[in-house]
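Notes follow the structure.
The complex appears here minus one protein chain, its other protein chains still in place.
In order of appearance the chains are A, B and C, and numbering begins at 1 in each one.
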Amino acid sequence: MRENMNEKCAVVGIFGHKEASKLAYFSLHSLQHRGQEAAGISSSDGEKLHTIKDRGLVMSVFNEDKLATLSGSSAIGHTRYSTAGNDSILDAQPVFARYDLGEMAIVHNGNLTNADEVRARLIKRGAIFQTFMDTENLIHLIAKSEQDKLLDRIIDAVKKIEGAFSLVFLSRTKMFAMRDRFGFRPLSLGRLANGGYIVASETCAFDLVGATFVRDVEPGELLIFEEGKAPQSVKIFEPTPKHCIFEYVYFARPDSSVFGQSVYECRKEMGKELAKIRPVEADLVIPVPDGGVPAAIGYAQESGIPYEMGIMRNHYIGRTFIEPTQEMRDLKVKMKLSPMTDIIKGKRVVVIDDSIVRGTTSRRIIRMLKEAGAKEVHMRVSSPPTTDPCFYGVDTPSKENLIAANMGVQEICDFIEADSLAYLDEASLLRSVNATQDIYCTACFTGKYIV
Amino acid sequence: MRENMNEKCAVVGIFGHKEASKLAYFSLHSLQHRGQEAAGISSSDGEKLHTIKDRGLVMSVFNEDKLATLSGSSAIGHTRYSTAGNDSILDAQPVFARYDLGEMAIVHNGNLTNADEVRARLIKRGAIFQTFMDTENLIHLIAKSEQDKLLDRIIDAVKKIEGAFSLVFLSRTKMFAMRDRFGFRPLSLGRLANGGYIVASETCAFDLVGATFVRDVEPGELLIFEEGKAPQSVKIFEPTPKHCIFEYVYFARPDSSVFGQSVYECRKEMGKELAKIRPVEADLVIPVPDGGVPAAIGYAQESGIPYEMGIMRNHYIGRTFIEPTQEMRDLKVKMKLSPMTDIIKGKRVVVIDDSIVRGTTSRRIIRMLKEAGAKEVHMRVSSPPTTDPCFYGVDTPSKENLIAANMGVQEICDFIEADSLAYLDEASLLRSVNATQDIYCTACFTGKYIV
Amino acid sequence: MRENMNEKCAVVGIFGHKEASKLAYFSLHSLQHRGQEAAGISSSDGEKLHTIKDRGLVMSVFNEDKLATLSGSSAIGHTRYSTAGNDSILDAQPVFARYDLGEMAIVHNGNLTNADEVRARLIKRGAIFQTFMDTENLIHLIAKSEQDKLLDRIIDAVKKIEGAFSLVFLSRTKMFAMRDRFGFRPLSLGRLANGGYIVASETCAFDLVGATFVRDVEPGELLIFEEGKAPQSVKIFEPTPKHCIFEYVYFARPDSSVFGQSVYECRKEMGKELAKIRPVEADLVIPVPDGGVPAAIGYAQESGIPYEMGIMRNHYIGRTFIEPTQEMRDLKVKMKLSPMTDIIKGKRVVVIDDSIVRGTTSRRIIRMLKEAGAKEVHMRVSSPPTTDPCFYGVDTPSKENLIAANMGVQEICDFIEADSLAYLDEASLLRSVNATQDIYCTACFTGKYIV
Partner (left out) sequence: MRENMNEKCAVVGIFGHKEASKLAYFSLHSLQHRGQEAAGISSSDGEKLHTIKDRGLVMSVFNEDKLATLSGSSAIGHTRYSTAGNDSILDAQPVFARYDLGEMAIVHNGNLTNADEVRARLIKRGAIFQTFMDTENLIHLIAKSEQDKLLDRIIDAVKKIEGAFSLVFLSRTKMFAMRDRFGFRPLSLGRLANGGYIVASETCAFDLVGATFVRDVEPGELLIFEEGKAPQSVKIFEPTPKHCIFEYVYFARPDSSVFGQSVYECRKEMGKELAKIRPVEADLVIPVPDGGVPAAIGYAQESGIPYEMGIMRNHYIGRTFIEPTQEMRDLKVKMKLSPMTDIIKGKRVVVIDDSIVRGTTSRRIIRMLKEAGAKEVHMRVSSPPTTDPCFYGVDTPSKENLIAANMGVQEICDFIEADSLAYLDEASLLRSVNATQDIYCTACFTGKYIV
């Protein structure tokens, strides 16, 4: 249970379905875990683009009337994560623009590492920026490109940006989907039952709308969707895959396949690896719900130690503004999680979590388990120590707030008050995800940034 | 995952804490799973009772200002389940009354089986009823009793009512807690860290407020809380325990102890029993989340078949009013649950649920698993067929809507499109909960009503 | 502009129209000025009564769906004033009760002066009170009456109560409307276009629903509405009229007729009388909007001094929680009212208000006019000094907060910083409303209470 590292957004595109915006709506709902602050959809009816975006969850932003105004057979959508202190509705996506070729809308998952330079260059040439999203760079680059055709302009534009980008563009008659050369963030192609197409950040969006998985959009690939044609593929960049391994560790929904593999199975495998390299004598394996569940199942299967739901997650969470009384310790965690006292009492417990970011939540959980009577609490983490912030589309605390950037494993163990603490190492993590080649970005564990 | 049988309410009482209403608030939050329609708290400052109740979840009904008006060192609280078609705020509890001895407030979990007769008798004697709650009977009976003291009146009153009642009464200076002679619904006593007391429907309310479990209020017992004294016990009825076994099967939170045992452990034991009497050759055991989780873990442990989280629960549920498109089948279930396709594909799956009420949800789940590629789906239910409605405080469909009241097991199996279906039998269920004596009500499986 | 004395409620009854609850809804909207805290409607479909009531304005409490559940051809409704510190939804009306003769609902405008004694007596006999409304007495009295028929019971009940009551009762098949013997509060009978009937606190409710005024319900009269019959009249009490003269002064809407006369014309006449007995040399007559408008027109017509809208009322009021800056004086009044500086500057102004309750608002207005450049400000009040609280259904401050109970006219003049101050005297006020007999209650000016 971490509140400290978060995927910044999800994107979706629907092409060739007369209820495109409705499919985008349901797809975005499936991707809600990738961003809860704002949601938006742009559709094209062939003549004009229509956009609605607002603060809130997908289900609260849209209703039947609003979806009805988003007419047309193509639509793109976006959900956005709330970055602290900025709840500006203006920074919601899609980003819409009128420009010399007409109208366009863009949704973006990722982070442009050269956004400041590009923006400075554009501003010098007279551009104005009305939002604080790096995505705004893209519409400027497209509008200012000397090329005649939108396709060429998009190519022009994406060649000027660096960093992580899984993008979907919508024009009046076409849709484009694109991933950066590293394929940092996922983006998959699916086929709708009626013959139309869907692209989405995760495959879990496909099931709800009755689509079937076709393949991932390739790193460096641009897909062009045009009426009456199969999607055309253009290789813009030579692919040099550096998939975000944290999608496997924590971000993606376990029922999704990303980068070609089942997220759930990868997580379970991490748990098995962890059991192999970091065994411990114990009576129970319990997950920190919900993130730690698959790895805990794997750990239990590998170690033979019984798996139990030793910590319950309360579904009626929500924010309370009532101050606790003096006797109520660790209220914040306890309102979300509670221990199965009768299961835990007197037992040696292995607790599996996917990662430790600041360490404070882990400490609260371990204290809670000890108060519930656990004899020993052994923390096992199904990823390596998180030592470095991400610049490729993930909201991470700064380095001074990452406990593993500032303490050794034993120190962390003491801090969180565990009887023992062990992490999965990088090699084992890579093994868990069947990495035969160097195709994953592990910068948050190693500090080795690609760009 | 059932939407068809629901606990009707939760009660809580706090005595001897200067922030009594705040403790009641947090306790009610822990008991939110027992009722989401309305919430209320009455407190006493020694001079006057104060009551706030409204529609909505505990967290939305109360805020700092409102809790501040609920002053005093004793408080009782209630959450209420939404019975279809009646969202009247007037039927929220606590029920408050001014009467000849002053002021009182009552909260009630249960159902009075002779409410109509009692009400008719009271009405004949000139009483008026302003709500549709059977609890209103009680304040009339107390007000009309010939006894001089409140204690005697409460005794008088509860002797005239039949059925299920776990009650907490609040007067200006005292608090009373009472269970019917059968102890249908749970009610436990806890001790606050400061020396005060708490009674609550489930022990999970104790943890959050820093209270420790003392014991259950006994069937037929009345507890009297008075300042400066230990709770006094009066045996009003000879106890003839008939605890609601469905609390173990489904209602109670797994981290609670009810009727003296861990809910989680009982559920796991049901899974083990089920594995013993209803084995099946399969590759995976998966729960219908969250209700089926403990039994599935037990089933897996007993059978040796690997446990997997084969179905994911989406936490961003909520009601959508958007009509699905033609291609989107079983939307309602799919928005809540989704299959781990990669885990399930080609596998023989045992699905564990706690009960089957109407059968339609089970059918949708099984279809979903088959669409995800399951080779075989074997449904195992950790309780006997639900054949009869409950009259002791549970909201059940009428008999014609209970599938097991109208079909045999094979017919149900066909209806839900499972490859096999088996239930736990009554004897095994009783064994799972260590029932050495006849102390459980199993009327919903047997039709043998006590009263 | 006074925020200190307020009518407590409005009542309405519809009989014999297939959309009775809808007509009640629109009628209540017309009566919204008599109470903004809560609204409610009960209807009867001949078999059962249906009730919806909630906090809020009429338009926000009801919607199409809710009105649809209030089926049947008779309905009664209520709006309620917000008494400070008590926003309990439980104290909304109609009051509903099941009792030995079936079901009934009551709405009440007024105040029972012997409510405490009656309640004490009822409680002694075993009754319980669940709300803080004196109206609850009535349902108890009816339920406990020894009479067999509802009509006789109502007669029984109203004979036991004292004070001000304009009541409408609804049973499954009948409706009853009743006024106390003094006729304190208004209640009028109208005829619907379809032949059905309406009773309402003010005739302004008739216009919107297309009804025509028939006559007032007489003091002491009970009207019985029964299907297929003309309303039957029963004289319960010998009428001794004591109509609330403040209805003319301030409460009633100017487009209503109450107690047989146009409210607007009475107010204008008060202005004329005031001009006769309290003349002043001045350049302009201006009203404090909206209450002072008719009297100011009358004053201007009589005195020949030009009438001007010298103070504007801002329609975008609402409560702000923003603290003003140091330079912003009298913010509260200025957000509602603003001076026509160019009209007022250098002028001798007569300001007409309907009454002065605490004096603080008057002072703010006068200061505002002086700041706007008025050379002289002469306050003229179209009613006598308000010296005594009302016990007949009006929310008044306690005596120590009524400025005229504690200061003489000259002192008040000094306090409000006017150049002169004069009130209408009682005799002139009575002349303004054509009082040839002693049929008005003037207790708030004289302290001569009837009961």
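In this text, contacts are C-beta pairs under 8 Å (C-beta built on N, C-alpha and C of every residue); 3 or more make two chains touch, one makes a residue touch a chain.
It should be emphasised that the depicted structure is a prediction, and the values quoted were computed from it without experimental measurement.
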> Which displayed chains does the hidden chain touch?
Replying inline: A, C
> Hey, which of A:Lys8, A:Arg80, A:His108 or A:His140 is the one touching the hidden chain?
Replying inline: A:His140
> Which subunit A residues would touch the chain omitted from the figure, given the whole complex?
Replying inline: 54, 89-90, 95-100, 119, 123-131, 139-140, 143-144
> Taking the full complex into account, what residues of subunit C touch the chain not shown?
Replying inline: 17, 19, 22-23, 25-26, 29-30, 32-33, 36, 57, 59-60, 62-64, 67, 192-194, 204, 207-210, 253-255, 257, 261-262, 264-265, 268, 290, 293-294, 297, 300-301, 306-309, 312, 314-316, 318-325, 327-329, 331, 334-335, 338-343
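As a working rule, only the chains that are shown with their structure count from here on.
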> Which word fits how the chains touch one another: line, ring, star, complete or other?
Replying inline: line
> Where the CA atoms of subunit A average out and where those of subunit B average out, how many Å apart are those spots?
Replying inline: 37
>> On a C-alpha centroid basis, what's the spacing between subunit B and subunit C, in Å?
In response: 48
> Residues of subunit B touching 2+ other chains?
Replying inline: none
